[in-house]
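Let's look at chain A:
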Amino acid sequence: MHLELSGLTKSFGSLVANDHIDLVIEPGEIHCLLGENGAGKSTLMNMLYGLLQPDSGEIVVDGEKVAITSPSDAIGHGIGMVHQHFMLVPVFTVAENIMLGRENTHPGGVLDRKKAHALVSELSDRYGFEVDPEALVEDIPVGVQQRVEIIKALTNDARVLILDEPTAVLTPAEIDELITVMRQLKENGTSIVFITHKLKEVKAIADKITVIRRGKVVGQAEPSASEEELAELMVGRAVDLVVDKEPAQPGAPVLTIEGLTVIDERGFTAVDAVDLEVRAGEILAVAGVQGNGQTELAEALLGLTPIAAGKISLDGADLTGRSTRDRLDAGIGYVPEDRGHDGFVGSFTVAENLVLDLFRNEPFGRGLSLRTDEIDKNAHARIEEFDIRTQGADLPVSSLSGGNQQKVVLARELSRPLKLLVASQPTRGVDVGSIEFLHTRIVKERDQGTAVLIVSTELDEIAALSDRVAVMYRGKVVGVVPSDTPRDELGLMMAGASKREAEVVATENPTTLGTI
Partner candidate 1 sequence: ACGSKPTEDSAGGGNDANKDFKACMVSDSGGFDDKSFNQTSYKGLEDAVKSLGVTEAKAESKSDNDYPTNMQAMVTQKCNIIVGVGFKLNDSTFEAAKANTSVKFALVDPGDLATLPKADNVKPLAFNTAQSSFLAGYLAAGMSQTGKVGTFGGIKIPTVTIFMDGYAEGVRYYNQAKGKNVTVLGWDDAKQTGLFAGDFEDKAKGQNTAQNLITQGADIIFPVAGPAGLGGLQAAKASNGKVNAIWVDTDGCESAAEYCSVLLSSVFKGMDVSVQDAIKAAVDDKFDTTPYVGTLENNGTGLSPYHEFDSKIPAELKSEIDQLKKDLISGKVPVASKAQPKAS
Partner candidate 2 sequence: MSNDTTTEPAQPPAPASPVKEPAASGLPSWAVQGLVSLSAIVLALVVGAILIIVGDDEVKAAVAYFGAAPQDTLSAALTAVGEAYKALAVGALGGLNPIAESLTQATPLICGGLAVSLAFRTGLFNIGAQGQLIIGAILAAYVGFAWHLPPVLHLVLAIVAGLIGGAIWGGVVGLLKARTGAHEVIVTIMLNYVAIYLLQWLLTTTAFKRPGREDPISPIVDSNAQYPQFGDTRLHVGFLLSLLAAVFVWWLLNRSTIGFELRAVGANADASRTAGMSVGRAYLVAMVVAGALAGLAGTQQVLGTDLPLTDGVAASIGFDAITVALLGRGTPLGTVLAGLLFGALNAGGLQMQLQTQTPLTLTTVLQAVIVLFVAAPALVRSVFRFLPKERGSGAVLAKGWNG
């Protein structure tokens, strides 16, 4: 299918999110869209998919101008999309999610569940996905949810497939699979628009690259361009892709975890007798595929999830059983994994969110009263320091782009003296420019003597930040390895292999991304 977008423009209030964007997508090509957070990539794709209506401009499919006013129009024109934010109904099963909107029915509108089941099995077999059709979506790890999203898009037999950051939550092995699937589709003549912030992936698969900055197309690039070149085109300045980092100078243990066990709400052991230690001035990364207990581990450290057994101490003081408030006061900073859910209050202003866990302390709160002038002052300082792109401290955080929302959370947590920083997925979905900044900031915190515990599924991030890596699998720490461990090996350990097994297998079966 030949798709042409010309002069697409969309503004939100006075912000022009897309400014006369032209884009041509040839049949059977994989077209990568690159751009900073907030550049307008998703906005563009949402217009193509009928979720947003352009202010002006037109969409031409196979030479014919079309009006796409709703997703069903888009589906009708053979456009499929995997959205940046999951479009899955959490309380539905995988099969229900996949059949939704194109249900096979018996007479009388009764669902043909068998058919849906078979369809899911068939597709997951064809593409090598392992998905249980009867599992509830809310019960399965994010990585698997992403596969469900992809299956959903595939079942439509789309001729143009939009993938908006599908790899943010996938492991290297899963990304590999996805790349294989994309190639298969391309061979069948499907065009793919692929959005990602990971330049390695772009280089591995793109046929064509278009870069968007501040709502405008700023150029095209060839897949042969270097990562540095791509980054510079995106951000508009040179970007250091490697964080300058002195070797760690670990001090005394700050965080000690002994035999920590967490049973989750469904009665499964999420964290299984974990022992860990983080020292002052070092960064320990907890690596693992989503859903292997890292989240619960981090939440347990903050007292957000009750623990079934074990002990947590900070600087020798026992924290077990203390409230979240006490733990924050004891000097733990926390960046939660799901920022929209746990990290900020979307309808609160940037200024308010910057004191979300500080508002009671001087100078923001005095007695019962809130000192709004201090809160504003703080906001301006933080916005300056962290280069938070917002049009004002008094705007709701929900109006910021993802990367900037993340900066708000980090800025808040780093704006007070810390003994321990616990940061889950600190740069998920964040563009390279911001990653550079956030990483530098975290390393600076380490160098000030703070113990840092990073939970990440991102091997690049782990490589860039960590001094040591603890790999978690099914609630257990399967090994603690140095930060220079090859990524294929880490990937295997994340799939449950012990360190020794991993070494062997990794050398025999290198993965695409591992070897780039």
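Everything below uses one rule, namely that contacts are C-beta pairs under 8 Å (C-beta built on N, C-alpha and C of every residue); 3 or more make two chains touch, one makes a residue touch a chain; residues count from 1.
Keep in mind how these were chosen: all candidates are chains of the complex that A comes from, given by their letters.
A quick note: this is a predicted structure, and the numbers were derived from the prediction, not measured.
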{"item": "Selected partner (touches chain A in the complex), from 1 or 2", "value": "2"}
{"item": "Complex contact set, residues of chain A against candidate 2", "value": "12-15, 302, 304, 323-325, 327-329, 334, 336, 341-349, 352, 356-357, 359-360, 365, 368-370, 372, 390-392, 394-396, 398-400"}
